[in-house]
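Just one protein chain is left out here, and the rest sit where they should.
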Amino acid sequence: MSTPQDPNVREQPAVAATGSNRETILSTKGLTKKFGGLTAVDNVDFSVDEGELRCLIGPNGAGKSTLLELITGQLTPTDGEIYFDGTDLGELEPHERMDAGISVKFQSPHIYESLTVEQNLHVPLQRTSRDIEPVMERTLDRIALTEKADEPASDLSHGEKQRLEIGMAITLDPKFMILDEPVAGMSIDETGDIADLIQSLHDDGMTFLVVEHDMEFVRKISERVTVLSQGSILEQGPIEEIENDEQVRRIYLGENA
Amino acid sequence: MTLEISGLNAGYDGTPILRDVSFNVGDGEIVGIVGRNGVGKTTLLKTIMGLLDPESGSIQYNGEELTGKAANEHARRSIGYVPQGRDVFPTLTVRENLLVGETVGGDDETRYEQVYDYFPILEERAGQDAGTLSGGQQQMLAIARALVGGPDLLLVDEPSEGVQPSIVQSITEDLEEINDEFGTTILFVEQNLSVIQGLADRCYAIDRGTIVDEITGDAVSDQENLEEYLVV
Amino acid sequence: MTELSLPSRFDGIAEKLNGPNTLGNSRAFWIAFAVGMFVMVAYPFARGSYAAGQTSLFLVYGLLALSLSLIWGYTGILSFGQVAFFGIAGYTYAIVSLNLGGVFGQTVALPIAIAVSTLSAFVLGYFMFYGGVQNVYVAILTLVVTLVLETFMAQTAGSEWAVGSVKLGGFNGIPGIRNFALGVEGASISLSGSGFYWFVLALLLGAYLGGRALVNSKYGYALVAIREDAERTAMFGYNVKRVKLAIFTFSGALAGLSGVLYSTWGNYMDPSVFTITFATIPIVWVTLGGRESLLGAIVGTIIIERLRLWFSVNASEFAIVFVGVILMTVVLVLPRGILPGIRQIYLFLNENGPRAAVDHGQTVIKARIREALQTVGIDASDPDTPSSSEVVRE
Partner (left out) sequence: MTSGFGATGALTPLIIGDFLGFLDSIGVPVVQLLQIADNFAFITLAAIGLTVIFGMMGVINLAHGEFIMMGAYITTLSVNVASLPLPVAMLLGALGTAAFGAVIERTIVRRLYGRLLDSMIVTFGLGLILTQGTRIIFGNTLQSIGTPFGEVPGYTYSGYRVLLMFVAIAVLSAAYLVFTRTEFGIRARATIQDAETARAMGVDTDRMYTTTFAIGSGLAGLTGALYAPSATIVPGMGQAFLVESFVTVVTGGSTVLLGTTLAGGVLGTIDAIFSNLYGNFFGQLALLLTAIIVIRLLPDGLTGLAYRIRDKLGERQ
C-alpha cells in the first residue's frame, strides 16, 4: 500500500485529550456541511483513536451519514478540516483517501451485481496483494461465502451481500474502517456473525467507525459511543454511561430540554 | 374501520423489512406507530401509501382493497401523505408545493385559507422557494401540502425529525386540532416521546419489522410503557 | 499455432487470455476459434485476391469495433467519437504520406497518424473525464466533436485548404492515397489484395488476443468495476478518472490504426467518415454482436457489413432502415447482443437438453410478446407463465 505523497502534508493540530493515551488517527475541526437552508453537520470537532472501535449513533437526520461522506470525500465540507493519520484530507480525492488507509462499507450494499463473489473480491484485492489466492481464500472463509464464490453477486441474500461488501472493504487491509449500518436488514443470527467478524478484525488492530441503529449490536461491539444530534456532538463516552445519560434519553425521546 | 392492514410483508430488493404486520385504524382516530430508528416505520408508511409494493398481505381502506394500487390512486381516495425528512419540492415555491398537494382536478380555495390559518408563516412565504425554509417550516409545509388535498386519512412520517423542540410542540398541537376540527384520521410513525404522548389515542410498538405491542388508553401517557421501545 | 503446442506454454498463455471478463474460455472454444481462424486465413485461396482485398475492409472495421467494445462494452462509456479518431488518423496518414511521398513517407506517416489520433483522444478525454463529464454528456460531446469535424472537412474545398502539397478537398476529400506499404526505398513491402487481407487479419488477431489479455488483467477488472459502479470503485482507491482517460486514449489509438488501414484500403479519405450515419455504424456492430464481448464486436461487424453489402447491391434504399431496425430490436429484445445470447442457449442446452430449451424459448417469447402488447395497452396476462422480467433474468 502506498502512502500519499502530498507535498501539502500539514502537521496534525493538537486535539483535545480523549482520556486515552492512544494516538489520534482521525480528527475533524470545525467541520460544517450546509445543504441550502439546512445545516446537516454543524461545527463538529470529532476524533477517533488508533485501534478504537467507535460507534456513532443518533436520531434520524442527526447528520451521521453526512459526517461519514465528508470523511470519505463524497461530499465537500462547507467549512472545517479533516485530518487523517497526520494528513489534511481536504485536498485529497476520495480514491486518494482510500489509498491513505481508509475503507468504507456503504449504507446500502454497493457491490458489483453482475460479477461473481470471487470477482467482486478480486477488484479491491488486486490492488493490495501480489499473491491473490491465499488472501482470497482467507477472506471468503472469514465472510463465510466460500461455497458461493462462483455465484453472481446478484443471487446473494441481503445478509450475504452485506458480508460480501464488508469482505471487499477489509481486503484493502485499511487502517481505518467505516461501516455505515452494517447489520441493517439482517436477522439476529446474521447480526451476531457480523459482530464476531468485526470483533476479530478489531482484535487484529483495525480501527473502526460504525454507524448503527441496532443498540444490541452497538452494545456488543462498542467501546465508546458518540451521539450526534441536529448535526452536533451531544455526548461521548462508554456505552453504559451513554445509555444512562439523561440528555441522551431526552434526545431520543424528544422531550423538551 | 378506516384502515385495515393484515399480514403485510415488504422490503427492498429482497431485503425483508416488514414481517407479517397487522393492525387497524378506526375512523377519526389518531394512531401512532412507535419504535427506534431502522425498525421499519418508514417502510410501513410507504407500503401503506402504495409507494412500495408489498410481497404479501393486504391493505384495505374503507373496505376497498388498495394493495397493488399506485400511490396516486391512494391520493385520489383522499389519503394524504407527509413524507419523512420534510420532503418538500425544494425549487418549487411554497405556493407551488401546496398546489401539487391539491387533489388532481379539485380546486378548493377555502382549504388554502384553512391551511394558512394553521400555518400563517406559509402565507407570508408563499412566493419563496421551499428549499430556503427552515427545517420546522419545511415540516409545516409538508403537512400543509397534504392538507390542501382535503384528506380523510393522513399518514405522517416522523413529524419531529430534524425539527427544533419548540416547533415540535406546536406541530403536535396543530395535528391534534386538525383531527378535532375536520375529523381527519391520522396514522403517524414517531420515536419522539412528547409527540407520541401529545398526539396518539393509541400506539403500536414496532421492532425489527414486526408489531410487538399495542398500547392503549391511559397506558400511552405512562412513559415507562413506551421507553422500552424508544430509548437506546 | 504450432509453436504453442507445448502444453505448459499453452497453459501459460491461456491463463493470460482466459478469464471471467471474456466469453469462451474453454478448450472447445479455442478449438472452434482455431478452426475459424483457419477458414479466415484460407479465404483468399478460395475466393481469390480481389475478393480478399474487398473483404479486408470488414477486418479493418473489426479493429474499430474492438476499440468501441473496450470503451463502451467494458468501461461503460458510450463514445460516438470512435469514427472521429478513425477519421483524424486517416486524414493525417493521407496528408503526411502524400507530402513526404514514397514508401518511406508511408512508413513515417503510420506512427504519426496513430500518434495524432491518440493525442486527440487524450485531449478530449482529459477535458471530459477531468471535467466531471459523465454518461450521456460523454456521448453527446463525442458526437458533437465528430459532427464539427464533418463541418470542418466539408468546407475545405477551396485551394487555401491545403497542408503542404495536399489539398483537403472538401466533400471530395483526398484521393490518391497509396496502398499500405512499410520500409525504405529498395527494402519495402507493399500490400494489396490477399497480402493486405492477411496483414489486417494478423493485426486484428493480435488486437483481439491483446484485448483479451487486457480485459482479463488487473486493468480489465478495473474497467469492468468502473462500468458496474464507478463510485464504489473509487472507494477501493482506484483513480477512476485516470483509468477512464487511459482506456479512452488507448481505444482512440486503436480506432486510429483502423482509420489508417481504411485510408490505404480505399485509397482516399473524405468527410463521410465523420457523418452521423457512419458514427452510428460501430455502435450497431457492437450492439448486435454483444457489447461486453470482444469477439462479439468483431462478429457483429462482419454480419452487419455483409448484410449492408447485400442491401447496397439489392435494395440500397433500405440499408439505413435496416440498420435502424437492427439497433432498435437488439436493444429492446436482446440487450446483451447475439453472442452472449448464443452462449446462453448453448449453456442451457448443455444443462437441460433440447426439449426444455424449446419450452423455455417459448416462455420467453410469449412473455416478450405480452410485454410488448401491454405497452400499447393490451393486457394479455397469462397466469400460468411467470412475468417476463423473471424469465429474462434466468
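Labels A, B and C are assigned to the chains in the order they are written; within every chain, residues are numbered from 1.
In the analysis below, contacts are C-beta pairs under 8 Å (C-beta built on N, C-alpha and C of every residue); 3 or more make two chains touch, one makes a residue touch a chain.
Model, not experiment: these values are computed from the prediction.
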Touch partners, limited to displayed chains, of the chain removed from view: B, C
Residue in contact with the excluded chain [from B:L8, B:M49 or B:L187]: B:M49
Touching the absent chain when the full complex is considered, from B:L99, B:I121, B:I167 or B:A219: B:L99
Contact with the hidden chain (one of C:V35, C:I189, C:V321 or C:V358): C:V321
Options C:A46, C:V136, C:A187 or C:V313, residue touching the unrepresented chain: C:V136
Residues in chain C touching the chain absent from view: 78, 127-128, 130-133, 135-137, 139-141, 143-145, 147-148, 151-152, 155, 276-277, 280, 283, 287, 317-318, 320-321, 323-328, 331-332, 335, 375-377
Positions on chain B where the hidden chain makes contact: 49-51, 70-72, 74-76, 81, 83, 87, 89-92, 96-97, 99-104, 132, 145-146, 149
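FYI, only the chains that are shown with their structure count from here on.
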Overall pattern in which the protein chains touch one another (line/ring/star/complete/other): line
Relative to chain C, chain with the most remote C-alpha centre: B
Per-chain Cα centre nearest the global Cα centre, belonging to chain: A
Which two chains share the largest set of C-beta contact pairs: A-B
Chain A and chain B, separation of their C-alpha mean positions in angstrom: 32
Centre-to-centre distance between chain C and chain B (centres being mean Cα positions), rounded to whole Å: 54
Touching residues (chain side chain A, partner chain C) in the complex: 72, 74, 93-96, 98-99, 103-104, 106, 110-116, 119, 122-124, 126-127, 168, 172
Touching residues on chain C, where the partner in the complex is chain A: 20, 218, 221-222, 224-225, 228-229, 231-240
Residue ranges of chain B touching chain A (in the complex, touch as defined): 11, 13-17, 36-39, 84-85, 90, 131-135, 158, 160-162, 165-166, 168-169, 191-195, 223, 227, 230-232
